[in-house]
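A single protein chain has been removed from this complex, and every other one stays in its place.
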Amino acid sequence: MSRPVTLFTGQWVDLSLEVVAEKAEAFGFDGLELACSGDHLDVEKAAKNRKYCADRLQLLERFGLKTWAISNHSVGQATCDIIDSRHKAILPARIWGDGDAEGVRKRAIRDMMLSADAAANLGVDVVVGFTGSPIWHLFYSYPPNSPSEVEKGYLDFARRWTPIMNHFEDVGVRFALEVHPTEIAYDIVTAERALKELSHRESFGFNFDPSHLFWQGINPVEFLERFPARVFHVHMKDAAIRADGRCSVLCSHLNFGDPRRGWDFRSVGRGNVNFDAIIRTLNRIGYAGPLSVEWEDADMDRERGAKEACDFVRKIDFQPSDRAFDRISAKR
Amino acid sequence: MSRPVTLFTGQWVDLSLEVVAEKAEAFGFDGLELACSGDHLDVEKAAKNRKYCADRLQLLERFGLKTWAISNHSVGQATCDIIDSRHKAILPARIWGDGDAEGVRKRAIRDMMLSADAAANLGVDVVVGFTGSPIWHLFYSYPPNSPSEVEKGYLDFARRWTPIMNHFEDVGVRFALEVHPTEIAYDIVTAERALKELSHRESFGFNFDPSHLFWQGINPVEFLERFPARVFHVHMKDAAIRADGRCSVLCSHLNFGDPRRGWDFRSVGRGNVNFDAIIRTLNRIGYAGPLSVEWEDADMDRERGAKEACDFVRKIDFQPSDRAFDRISAKR
Amino acid sequence: MSRPVTLFTGQWVDLSLEVVAEKAEAFGFDGLELACSGDHLDVEKAAKNRKYCADRLQLLERFGLKTWAISNHSVGQATCDIIDSRHKAILPARIWGDGDAEGVRKRAIRDMMLSADAAANLGVDVVVGFTGSPIWHLFYSYPPNSPSEVEKGYLDFARRWTPIMNHFEDVGVRFALEVHPTEIAYDIVTAERALKELSHRESFGFNFDPSHLFWQGINPVEFLERFPARVFHVHMKDAAIRADGRCSVLCSHLNFGDPRRGWDFRSVGRGNVNFDAIIRTLNRIGYAGPLSVEWEDADMDRERGAKEACDFVRKIDFQPSDRAFDRISAKR
Amino acid sequence: MSRPVTLFTGQWVDLSLEVVAEKAEAFGFDGLELACSGDHLDVEKAAKNRKYCADRLQLLERFGLKTWAISNHSVGQATCDIIDSRHKAILPARIWGDGDAEGVRKRAIRDMMLSADAAANLGVDVVVGFTGSPIWHLFYSYPPNSPSEVEKGYLDFARRWTPIMNHFEDVGVRFALEVHPTEIAYDIVTAERALKELSHRESFGFNFDPSHLFWQGINPVEFLERFPARVFHVHMKDAAIRADGRCSVLCSHLNFGDPRRGWDFRSVGRGNVNFDAIIRTLNRIGYAGPLSVEWEDADMDRERGAKEACDFVRKIDFQPSDRAFDRISAKR
Amino acid sequence: MSRPVTLFTGQWVDLSLEVVAEKAEAFGFDGLELACSGDHLDVEKAAKNRKYCADRLQLLERFGLKTWAISNHSVGQATCDIIDSRHKAILPARIWGDGDAEGVRKRAIRDMMLSADAAANLGVDVVVGFTGSPIWHLFYSYPPNSPSEVEKGYLDFARRWTPIMNHFEDVGVRFALEVHPTEIAYDIVTAERALKELSHRESFGFNFDPSHLFWQGINPVEFLERFPARVFHVHMKDAAIRADGRCSVLCSHLNFGDPRRGWDFRSVGRGNVNFDAIIRTLNRIGYAGPLSVEWEDADMDRERGAKEACDFVRKIDFQPSDRAFDRISAKR
Partner (left out) sequence: MSRPVTLFTGQWVDLSLEVVAEKAEAFGFDGLELACSGDHLDVEKAAKNRKYCADRLQLLERFGLKTWAISNHSVGQATCDIIDSRHKAILPARIWGDGDAEGVRKRAIRDMMLSADAAANLGVDVVVGFTGSPIWHLFYSYPPNSPSEVEKGYLDFARRWTPIMNHFEDVGVRFALEVHPTEIAYDIVTAERALKELSHRESFGFNFDPSHLFWQGINPVEFLERFPARVFHVHMKDAAIRADGRCSVLCSHLNFGDPRRGWDFRSVGRGNVNFDAIIRTLNRIGYAGPLSVEWEDADMDRERGAKEACDFVRKIDFQPSDRAFDRISAKR
C-alpha cells in the first residue's frame, strides 16, 4: 500500500471544516492535517473535551477522511520569538493577552502543551508546528554577532522547549518542528544544533518540508539522509527559483506572488523539487506516515491546484521493492 | 590611464594608519579609502580641524598615497537600525552614550553629518557607508508582514536621512550607500525603492560591492546597468558559493570562515565574481573613481592577500576603446 | 474558466476546412485560428461578403468550434520584404502579379487591409501575421552595416504599416505581429523598436510565440513582462536545442527535421520551453484570449501530435488565484 | 502504428512463464522478450523440439502476447570472459560442467549457436545477449596495458564469435549484443572496434539499451546515429546519476540500490534518459522492432513499476511524419 | 619551439604599416599577418612588383618581424555576395567600378587571383580571406527555401572559385577561407559542403577562428577534429555570450559593443573560448603555422589589448610531448 495523502487545512481556514472536508474528499484526499485555527480545531477544547474530539473525527469520517497529525504553527512561533505586532495578527486573543512579550511566550508554551493533549485525545501521535527563534534576526552577522549571542539563543530555545517536550512525552505525543526560516532550525546545521540542545530526546523531530530547503540551496534528500529517525511528518510543497540575475534569493521585502522575488512556492509538481528522489529516500528510511499537501501557490486557483496536487502525489509515491534484483535476474 | 587602486582600511584598524600606509605602498596601491575608526580618521576632529586633515593627507603622501573617499559604516548602521547590544561593540562611546535606542540613532545621524564635513575638509567628495534598516528583521515574511509595516520602514529611513542628505548637499559631498544585507537597500528592488523614498536626490547613490549581490543570485552587472548614474564608489571584493546540497545560503548562524556556510568572501580574483564584465560596464557608464579593495578572506593571510588583490585589480582593469572597429577595420 | 484552446490551421491547408474542423473537434480543441489560405479563409471574399463569413462560422459551429483570430502570414511577409522567387511560392497570384517587387509589396499592403475587414466581418478583433523586413539580410554586420541603413529599414516599415494600421483602427481590429526571424521584430530589442516606429499606437501588438524566442537565448517570460499590454494573441509552440558542440544555432542551410540543425520545433510539451512559467505570466498580465496551438514537429505524425498538444495545453493552463495566502493562512 | 511494447522476462524468472504472461497482459504489454532461463525458455529444447516452441507461443497467445526476440545473456557472457566463481551462479550446470575455464567457454559458444536454432524455431529473427570480454579487467590502464594485450583481447573475441555468427547466418538469425560494461563493446569506440573485428558482417549488431550508456557520459542518441543499421533490438531502461560530489561513478563496490552509488537504474521515465530524443532517432533510422522494457529499479515494487513503465513507453513513442511542413504550411 | 605569434593588421589600417610594425614589436609579436588594405599591402603592386614586396619585408625586418600569411577579406567577400551599398564602403574603387553587381564580382575574382601572386612574391604560401555567399540571406528558411535554391548557391560558389583556385595552384599558394557568418561556409556542415563543391582540392582550406564558431554553439575543437588537414591558418580571437534571457544571439541589429547583444568579441583570454583545448588539438593535427591575433574588443583600448593578447597567446601555447608516459613512468 502507498502512503495516505492528506491536505493540510492551514490555507483553508476561511472555510468551515465541513466545507474543507467536502472539498478534500472531492479532490481525492485520504485525510486532513488539521490546523489549530478557525473552526478546524480548537486546541483548548480538544485538550479538555473528548467529545469534541470524537465529533471532529466523526465529521471527517462522513467524508471518508482520517487524520494522522494536527498542526499548531502560529502559537509555536510565539514560544521563542522576539514578539512584535505581527504576532498579534496570528495569535488567538487568549495567547496575545496584553501583548507583553514574555507573557505571550509563556502562554504560547502552555498552549503547545495543550496541543499534545489535543492530539492524544484525537488519537493522533504527532503535532506539527513551529518554535520561533530568539536569534533569527541575527542571521546575517552585521553588526557582527558575538558567538555567545547565538549560543544564548539556542539555550533559550532549550530552556523553553524542555518543559513542553516533557509534557509531550507524558502524553505519548511527538513534536515535529517544520524546519523553516524564522525557526530555531532552518537548515541542516541548525537542525543538528536544535537536536543537540534538547539532548537528542526522541520525542522531538521534524516535519520535513522540502520547499523551505530547496531555495536555500539544500538538496532535500540530504536532509532526510542526515535525520532518518527524526522525520515524524512530511509536507508535500514545491518551490521554484527565478535565476535571472536580477532577483534576490532574499526577495526584496516583496510579498509571495510578486514575480520579482528570487523564489516562490509552487503547486506540488510545478516547481523544481525532485519528489521522486524524496519518495525513494522516505522508503529507504522507513517513513510510513502521511504525505501531507500544504498547498500554496500565489499564482493559482487553490481548488484547481489542490486537486492537481493530490493526483501528482499519488502518482509520484510508490512502494519499495521487496527483493534484490541480482538474486532473481539472469542478467543485469 | 586606468583607475586608481585603493585599499579600504576597515580590515586593518588594529594597525596605526602609518603602518597601514607603509604596507599599502609596498603592496602597490595608489591610495587608501580611510575608515572612520581607530587612528585612521577621527570624524569629529576631521570635521572641525583642517590642520588634522592636512596632517592625515601628508602622512599618506609620504607613502605616495592619495585618498578619494572616506568610509563610515558602523555609525551609519546605527541611524536606522533596531539597536541592540551588537551596536555597542562597533560604536564609539560618544555615539552609544547610554544606549537608549532613539538617542543612539540621533547621535549617529549627527555623526554622519560630520562625516560630510570631514570629507570636505579632506578634499574628498564621497562618503561611503551604511544606513541600517528598521525592517531588515522582516526579510522573511513570517509571521506575515503587513505591507504597511514595510512601507513604514522605508518612510522611517527617508525621515532620518533627509536631513543628513541636506547637510551633505550643503557641503558638496555625496553619500554612497554600500548595498548590503541589513541595510535599507540590499538588492536591486530595494535600491530602487530607497532612491524613490529620497525623491531621487542626486547626492544619494551607491557604493557598488559585487560580493554582496553575487551570493543573492544577482548578476552585479545588472545592478550597474540599472543605476548607471548612482555608482559613486566601487569596492572590489569577491565571494564564492558552496553548492554541495547541504549548505544553506543563509549560512546557519555560522561565522565567516566556517566551511559549512553556503557562501563566503574571497580574496579578489579567487571567487566567482566576473570582474572583467564589471570593468566593461564601469567603462560604459563612465565611472572614473577608484577601485577600492575591501580585502576580506577568512581563510587567507591578509598581507599575502592584499598584495595579490592589488595585482589582480591592476590586471583586470582597462581603459575603454576610443574608436568603433568597423569604421577602421577592413574586415570583421 | 480556463482559456479556450485553438488549433492554427496553417499546417493543415492541404485539407479542406471541413476536414480540419472535424479532426479538431476529435482532438478536443475549442476552436480554430483560421489561416487565410486554401479554402480555410479567402480574405477577399471574407472582406466583402458577410454571407461567406456567416457560412464559415456555421461550418465551425457544426463541429462545436469557434474562432478568436485569423492569420495572414504570407501576405504580411511581402509587405516589407526584399521580394524574391520564394515569395512567389507562398503568395496568391493576385498578390504576386508580375512579380515586380514594389508592386508585390503594394498589393500585399492592400490585402492586409482586407484582412482587417475579413476579421471584422467574422466578428473577430485580431489578425495575426507577419510584416517581413527590409533589413533582415543585414542581421550579421558584415560587410559592416552603416547605422543609417538599419535606421532606413525601420522607417520603411513604419511608412508601409502606418496606412495599414489606420485601416485596422477604422474597422476596430488589432494586428498581432508574430515576433519571428525575418520579421521587422524578432526579439525584445527589435520589438521595442517596431513599437516606437509606429508611435506605440495601441492597435499594433504581438502574437507571442515562445518557440521563436527560445532558441535565440531569450526567456519567453521576459518578452511577456516587457510588453504586457501588447500580447494580443498567443501561439503554443515548442522548440528544442541540440547542444552537442557540432550543430550551429544558425542551422547550416538545413531543412527543418534535419538532426544536424542546432534547434528545431517540437510538438508542444516535448521541447524545452517552460510553459508553466508562461501561463503564470499570462495570468499576471491579464491575457484572456485563446491559447492557439501552432503544431509543427517535423519528426512526428501530425494527428498524433495535435491531439497530444491539445491535452497538454489544457493540463498546463490554469486560472489565477483570487486571494492572497498570508491573509488566510495561519502559517506559511 | 506505433511499435509493439514488450517486457523482458529476465527480472521475473522466479515466476513461471504463465504467471509472467498473465501479469504482462494486465500491465498492458503486447508481448514478451523471453529470457533463456527458468521455465521461460529452455534453449536446448527449443533448438531441437518445434513442438515445445509451438507450445510456448500458444501460451503467450492465450494472454494476447507475441514475441519478437529471445535473450540469452548469461551464457553469452561466458563465451569470452575470464571465468570465475560468479559465472557458476548464473550458468546452467550443463554449461558450467567441471568449471574448467576453457571448457566453460566452449560449451557456452555451442549454447549460443543453439540459441539461434531456438529463435528460428520460434519464428523470431533476433537473439539478444552478451559476449563477455577477455579484457574488461584492463579498463583502467594500471599496471599499464601494453597495446598488444588489448589487441589480443579483440582478436580472441573475433576468433570465438566467428563460428557463432556463421551458424546464426546459416539459420537466418541475427545477434544483438547488448552494449554494456563487462562486454567486448561497452561504448561507441569499443562498439566500432567489435564490428571491425567481425569484418562488419551484417548479422552482428546491437541491442540498444540507453541506461548503460547514459551514466558513462554518452548521449544515447549519438550511439544510434553512429550505428543506424546495427540497431537490431531496443531496451527501454532508465538510469539516474547522483552528482553530490561524494559518490563515485564507479560505485564503490556497492550493490544496486545503495544510495551511496554514483548512479543506478530507474523505472523507465523516472531517470534522466531523454526517451523523446531516442524515439525521434529510432524513427529516423527506421527501427521498426519492439520497444522492450527491461524493468529494473532497486527502490520500487516491480509490479507497480512494470505497469507504469508500459504506460510511459506507449506515451513517449510516436510515428514519424509523412510530410514536409514547409511544403504544406502557409507560414512557419 | 612554440609557434610564432603574429598580429593581423586589419584592425590597424588607420595607421601606416611602419607604425603598426613598431607597435607590434613593442607588444612582443613575432610577425604580422598583412591586411591587403591601406598602405599595409597593395595587392596589385605586390602581385606585379617583386621590389615592392622586398621593401615590405625589409620594413618588417627592421622591427624584427616576419610574415607567414596575407589577408584579403573584403575583396573575397565580393566574389560571391549579392552586392549592395555596404560593399562599396569596403572595396577599393578599382573593384567597385560602376557598382554593377556581376562586374564587381568579376573584378573581385581577378583580384583574389592577384592575391595569390602577391603572396608568392612575398614568399608566403597562404592567403586568408572570405568568399561571400549568394545564399547567406536564406539562412532562416522563411519564406521557405526550396532546396534547389540552396543547391544553386553552392554551385555558384564552385563556379566562381574553381578558376581562382586553379590560379592559386599554379603559383603554389593555398587559400584559407575564414569560416564566418556571411560566407559560403560558416559552421561545420557548410564547411563540409564547401569542400565537397570544390572536389576537396587540396589548395582550399580554412582559416580557423574560434570566435565565430563559439557563439553559434559549436565547440571549436570539433571543427579542428573534423578538418585536420584543412587548417591552413589560425586566428586567435575570443568571444563571450550574454545569457540573461533578454539578449538574442542574433543581436537585434545592434552594433558590436552594444551590451544588449547576445554575444560579442573579446580580447583573447577574456572571453569564453577554451584556448587550451585548441592548442592541444592543433598539436595533435600537426598545425605548425602562426597563431595570429585578430584583436577586436569594442570595449577595450586596442594597444592595451594587443599587448595583453600577445602575452596570453605565448602563455597558452605549448609544444607537444615527445614520449608516452606509461612507457617511462613507474606508476600513474
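Think of it as A, B, C, D and E in the order they're written, each chain with its own count starting at 1.
Going forward, a contact is a pair of C-beta atoms (placed from the backbone, for glycine too) under 8 Å apart; a residue touches a chain by one contact, two chains touch by 3 or more.
From a predicted model like this one, the values you see are computed outputs, not experimental measurements.
Contact with the chain not shown here comes from a single listed residue; of B:S37, B:T190 or B:S248, that residue is B:S37. Which of D:L15, D:L59 or D:V150 touches the hidden chain is settled by the complete complex: it is D:V150. Taking the complete complex into account, E:E222 is the one of E:E222, E:D258 or E:E303 that touches the chain left out. The chain not shown here touches chain E at positions 219, 222, 225, 276, 280-281, 283-284, 318-326, 328-332.
For chain D, the residues touching the absent chain in the complete assembly are 74, 77, 81-82, 85-87, 89-90, 135-147, 149-150, 153, 180-182, 186-190, 193, 213, 216-219, 221-222, 226, 241, 243, 245-256, 260, 262. What chain B contributes to its contact with the hidden chain is residues 10-14, 35-38, 71, 73-74, 77, 90, 130, 244, 255-257, 259, 270, 296-302, 304-305.
Quick note on the criterion: only the chains that are shown with their structure count from here on.
Looking at the partners of chain B and chain C together, the chains they share are A, D, E.
A simple rule picks the central chain: find each chain's mean C-alpha point, then take the one closest to the mean of all protein C-alpha atoms, which gives C.
Each chain gets a centre from the mean of its Cα atoms; the one farthest from the centre of chain E is A. Counting C-beta pairs in contact across A-E and across C-D gives the higher total for C-D. Taking the mean of the C-alpha atoms as each chain's centre, chain B and chain D sit 63 Å apart.
Centre-to-centre separation of chain D and chain E, using mean CA positions: 49 Å.
For the pair chain A and chain D, the distance between C-alpha centroids works out to 46 Å. Contacts with at least two other chains are made by residues 74, 77, 90, 141-142, 144, 180, 219, 222, 255-256, 326, 331-332 of chain C.
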